[in-house]
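Of the protein chains in this complex, one is absent; all others appear in place.
So that you can tell them apart, the chains are marked A, B, C and D in the order they are listed, and the count of residues begins at 1 in each.
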Amino acid sequence: MLHRRIYQFFIIYLLGLLVLFSVKYLLDLSDYVIPGLEDLAQTFRTVFLRYVSDVVDTISVAVIGQVISVFMAIVVGVLGRQTTWFGSFIKVAAYNVQAYPIVAIAPIIFILFGDGFLSRLLIAAMICYFPILLSVISIMSEPVHDIEHFYRVTGRMRWQLEVKIRAFENLNKLTTVISGSATLAMAGTIVAEFIAANAGIGYSIRIALYQSDLAKILTALFLIGITLSVYQGLLEIAGYLVKKGWASH
Amino acid sequence: MLHRRIYQFFIIYLLGLLVLFSVKYLLDLSDYVIPGLEDLAQTFRTVFLRYVSDVVDTISVAVIGQVISVFMAIVVGVLGRQTTWFGSFIKVAAYNVQAYPIVAIAPIIFILFGDGFLSRLLIAAMICYFPILLSVISIMSEPVHDIEHFYRVTGRMRWQLEVKIRAFENLNKLTTVISGSATLAMAGTIVAEFIAANAGIGYSIRIALYQSDLAKILTALFLIGITLSVYQGLLEIAGYLVKKGWASH
Amino acid sequence: MFLECQNINFRYPNGSMDVFHDLSFQMKTPGFHALFGPSGVGKTSLARIIVGDFNDYSGVVRSEGMQNLLYSYNLERLPDWSSVGKHLEKITPPSLRDRKNELIASFDMAETMRLRFSQLSLGQQNRVNLIRYLLQDFHLLIMDESLANVDERTREKIILGIKDMFPDTYFLYISHNVIEVSKFCREILVFRNSLKAPQVITVNGQDHKLGQTVSKDKLEQTMLEIMHAS
Amino acid sequence: MFLECQNINFRYPNGSMDVFHDLSFQMKTPGFHALFGPSGVGKTSLARIIVGDFNDYSGVVRSEGMQNLLYSYNLERLPDWSSVGKHLEKITPPSLRDRKNELIASFDMAETMRLRFSQLSLGQQNRVNLIRYLLQDFHLLIMDESLANVDERTREKIILGIKDMFPDTYFLYISHNVIEVSKFCREILVFRNSLKAPQVITVNGQDHKLGQTVSKDKLEQTMLEIMHAS
Partner (left out) sequence: SEASETAVYRLKWLFNASVIGDIYADVHGHFKARGLDVTVKEGGPERDAIRELELGYAAFGVASADQVIRALAKGSPVVVIAQLFQINPLQWIYRSENLDVTRVEDLKGKVVGITFGGNDETIMRTLMAKAGLTEKDISVFSVRYDYTPFYQKRVDVWPVYRNSQAPILEKKLGDLGESVAYFNPAAHGVKFVANSVVTSKRMMEEQADVVKNFTSALLQGWEEALELENEEDVLKTLRQFDKDTPPDIMRKQLVITRSLIKPFKDTRIGMIDLEAWQQTEKIMLEQNQIPSPVAVEKVIRKPF
């Protein structure tokens, strides 16, 4: 499963390069628009080690960001699952946070939280949490009648139990979405670094962009992709284990 | 439902302002850091009309972007639902697209698609599609045994039917996610405008940021929020009608 | 303690025909009663009207002295995250521990307690679901085909056990088995289609109890009465 | 055309006891046959082994001359996006149009055709599901409690109808009703628990058909045989 993900990523990356190089040669674009293969290889060798450590830095923040996001999404999803005034209010609030482009509220975040680790983490989590939230809300607001009936009519239904039942019945969906959201945590962290940090691959990408160095960006994309494939694969394995552990004995 | 969303948005926005103003008066900050009420009102009056037309511009792109996203997500989700090599390949590809911060691949997009409407739409759709995709994949890869059994054992199962069954059984979840993704389409469009466009509210936000004009940004956020609440509310109503129309006679 | 329905009229919001037309009946003594009638006649609908699941009917449903009316049906499931034994433990008040073990034994379910719900056969699922309802505090329990997928011998044992353990409680047993209904139930509400008046006719059953013998003749007479009623 | 199982041994991957131990039987003539036995004994499991749903059993399942083995069960649902009538239309080959109408009539389902599946009563759901299987091309159809929630009178009509329409096909009917099984089935595989050998005993039923009369004595004898077997 894991190594399949990795070599599939290789195929995709190579396909991407192929498209770029085709465009380059078809339109006869110069090396400064799209770098040549040699240039790319050269850049790759030069920045490889440094970028690897940047990506490691980024992924560690992403992991924390994802944990926070999942937590936030579950809290908000559980609160917002009800069709009550309060539930809908929470939902409107949660949706609004997402609607604002992060760059627009970044100044406000910096004002309120300073420019430390906290702001960065918050930005990463804000980008990542929403898709999980959508799924959590959609799952949490749909009753599983055949199971819930008993608890409801006997007055045993507590919100914890309701959440547990719906989560369990949709375990596959939840694990798919949560492991899929790794991607968003990574993207979120990179954006946060891009805006605010002075470390991580997002920061390196900003510099490369600033220097208009597409070869460096392609290298960064390669490293991000491969790291993510591994992380994603590991999460899927973890999700599989959770399902196995919870669902059967 | 719709007007509830709107006044709930007002409450949230006012709460946000309250926090900002509290910070302002507690720390005795100048209008430059956090604009005063007067300044805000003044800015509001000045830019209101212009920003309204910007937001209208943005939302119309967002609507198209969302339609494309939903379409993309469904296509990819349907292809990626299988546990085959191809399914997993599609998934890896789809996930990778998302992992890369849009700013990093924007130059490549501009090279491939020029910097007109198409690139903007693509960027908006790329930001919006992923969360829908996650839900679609998670729904599409889970069989509904009690319904599918018959079609499977009688050799009548086609992928269209499988997709139809799973979509129908999860109609609530799908409509929640799709109408929720309006938010993402809006955010995606604003980001695209921020990066690339010279129209739309994202573009206006960029200028306001250059000028460190928080009052303008707050005005923009207000208009974005209220427009989104309306759009979101309309989508929910549409979702409700779809459910009613498809599910009962 | 009694249960009474007066002139119930009911139609599903999107249905085209009345399910009930001026349906009335009374049930004044506790015991094991039945709802009987052809498939589609409205047994489930009436059950849900009685427990208050629907409220767009006209007429009066009165239940005096009954606070807890429970409705159980055969498609219910237990969550699969722990064994059915653990689930039963969890929903059993401490004072009913012994009752729980008694029920498990009388339902022939001792061996399946360590399994999860999804690992049970259909009839086992039916039984474990019914057990948990019997461990609740109730004055009336409606069993909507709750034992439909259990074999006859076990079913008999279960019904006799329940009657023995809960002599003063109301049960409404929905089943398609005439013999069973005639043999074990006290009053049998026989449903006819909504065009006939009255829509239900009450037939007295044999109310067979543990340790008694049943008169074959009387049983056949009850069955005949039911046949005629419907 | 025949169906045979030889020395089937089977245990669920996470089960602790064998469901089948050296189970063998043969079924050489087409007709309406039954699987009978207490709840939890393994009827459903055997059915699914026969149609090939499981493959971690030992022993041999042979079905000569039977290409299409279908398994249907009582919890199946039809999609709710159109009326059950439309669904039936859709899955009926043009050549079987008349058969479809015949079935709908014989199943007493004409009036419910314009409803959606979720608007049907349980017994109606059972029936419409069975109808669609009968419109398929099959040599063996297993009906796992497919009529469990239908009233006896309708059930009888249905069974007689099926036997009349499909004289040369194999049916395996899973039911908990001794009388019914004894009366309508040709061969009855009576299951005993996996510690007894042989695990199944074949009892011949009365194989009652449309227009025939049943001898009460013979029926009782069959029922007795079944009781003794299990």
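Assume a contact is a pair of C-beta atoms (placed from the backbone, for glycine too) under 8 Å apart; a residue touches a chain by one contact, two chains touch by 3 or more.
Quantities reported herein were computed from a predicted structural model and do not represent experimental measurements.
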item: Chain not shown, its touching partners among those shown; value: A, B
item: Residue of A:F110, A:Y151, A:F168 or A:W246 in touch with the missing chain, whole complex considered; value: A:F110
item: Candidates A:V67, A:L118 or A:I207 - the one touching the absent chain; value: A:I207
item: Residue of B:P35, B:P131, B:G225 or B:G239 touching the missing chain in the full complex; value: B:P35
item: Hidden partner chain, touching residue among B:V47, B:V61, B:A93 or B:A106; value: B:A106
item: Missing-partner contacts on chain A, residue numbers; value: 29-33, 47, 50, 103, 106-107, 110-111, 114-115, 195-196, 198, 204, 206-213, 216
item: Chain B residues touching the omitted chain (full complex); value: 27, 29-33, 35, 39, 103, 106-107, 110-111, 115, 195-198, 203, 206-213
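By our rule, only the chains that are shown with their structure count from here on.
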item: Number of hops, chain B to chain C, where each hop joins two touching chains; value: 2
item: Each chain counted as touching chain B and chain D at once; value: none
item: Distance between the centres, which are taken as Cα means, of chain D and chain C, whole angstrom; value: 26
item: Chain centre separation in whole Å, for chain B relative to chain A (CA means); value: 16
item: Multi-partner residues of chain A (at least 2 other chains); value: 248-249
item: Sites on chain D at which at least two other chains make contact; value: 14, 75
item: Category of the chain touch graph - line, ring, star, complete, other; value: ring
item: All pairs of touching chains, each written as two labels joined by a dash; value: A-B, A-C, B-D, C-D
item: Interfacial residue positions of chain D with respect to chain C in the complex; value: 12, 14-16, 37-44, 74-75, 112, 119-124, 126-127, 145, 148-155, 176-178
item: Contact footprint of chain A on chain B as seen in their complex; value: 4-5, 8-9, 11-13, 19-20, 23, 33-34, 85, 88-89, 92-93, 95-96, 98-101, 103-105, 107-108, 111-112, 130-131, 133-135, 137-139, 141-142, 172-174, 176-177, 180-181, 183-184, 186-187, 190-191, 194, 202, 205-206, 209, 212, 214, 217, 220-221, 224-225, 228-229, 232
item: Footprint of chain B on chain D - complex, ascending; value: 51, 70-73, 75-81, 83, 91, 116, 129, 132-133, 136
